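The structure under discussion appears below in the form of structure tokens.
Every protein chain except one is present and positioned as in the full complex.
Moving on to chain A:
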Amino acid sequence: MSFSQSTTSQALHLQREPAHATATIGAPLLQAQHVVMDYYAGSAIPQSQPQQQQQASPSPFADHIALRDVNVSIQAGESVAIMGPSGSGKSTLLHCLAGILKPTSGQVLYQGTALSSRSDTERTKLRRSDFGFVFQSGQLLPELSALANVALPLMLNGQSFGEATAIAAKWLNACGLAGLFDRRPGELSGGQSQRVALARALVIQPSIVFADEPTGALDQQTGHMVMDMLTDATQQNHCALVVVTHDIHVAQYCSRILTMQDGQIIEEQTL
């Protein structure tokens, strides 16, 4: 399945004024300040660890400290890649930025407000209404058609099935998936599935899209196709993009690359 870059460029820009357009000009959209994440401390206790171990002295490898004093600023419409080897803390940083994890210390500000000051329910609502997510796999419900999968976030936000499917259909068309509305994820190729996931992330018109290894399960050619679409769609909708990846070729699609190691940002590169 192929699609034309120019067609996509036109098609992926859809209607509504993004919610974040009202954000204060110049102020970062999202900001991590001195973020430390220790999985043994506070709320973030790994499920697999027995209770006694939580109180034990830290392991000599201290592998439970995933982030050490991380500072990041992301502007509206900007695209940032987070790179680094396994265990460097990339996904933990993404989860902290998205309000999924509460950092042990430091804070994450979204539109100037600390995420930690919001309740769990408020953060869940925020993720549903302002943030889009694309993962490596397992993000589409296998029992639902492509159309229903894309309509789901809108229904979660309270829209009717009729309205939600009408909007979802437009986004699927924009992602070059016309004619595949009734297919289930199991009946789609890897690239098609990721495009459905992309449509699902964008359908709520988010301020930021968080993508965790979005091309990890794809071949190189399909991976480039998905990244083209992801960056085009986010730029045209004035939506920030945060991509976690191992792949430098994927990272080069972004305007800035942060390299992590042992829970710290060791290098920042602007392209």
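One rule holds for everything that comes next: contacts are C-beta pairs under 8 Å (C-beta built on N, C-alpha and C of every residue); 3 or more make two chains touch, one makes a residue touch a chain; residues count from 1.
FYI, contacts and distances are computed from a predicted model.
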"Putative phosphonate transport system ATP-binding protein", "Pyridoxal 5'-phosphate synthase subunit PdxS", "Sulfurtransferase" or "Transporter" - which is the UniProt name of the missing chain: "Transporter"
Given A:Ser73, A:Thr124, A:Thr231 or A:Gln261, the one touching the chain that is not displayed: A:Thr124
Residue in contact with the excluded chain [from A:Gly89, A:Gly191 or A:Pro214]: A:Gly89
Residue among A:Glu143, A:Asp219 or A:Glu267 touching the omitted chain: A:Glu143
Interface residues of chain A (partner: the chain not displayed): 39, 43-48, 50, 53, 56, 64, 66, 86-95, 98, 100-101, 121, 124-129, 131-133, 135, 137-144, 148, 151-153, 155-156, 161-162, 201, 244
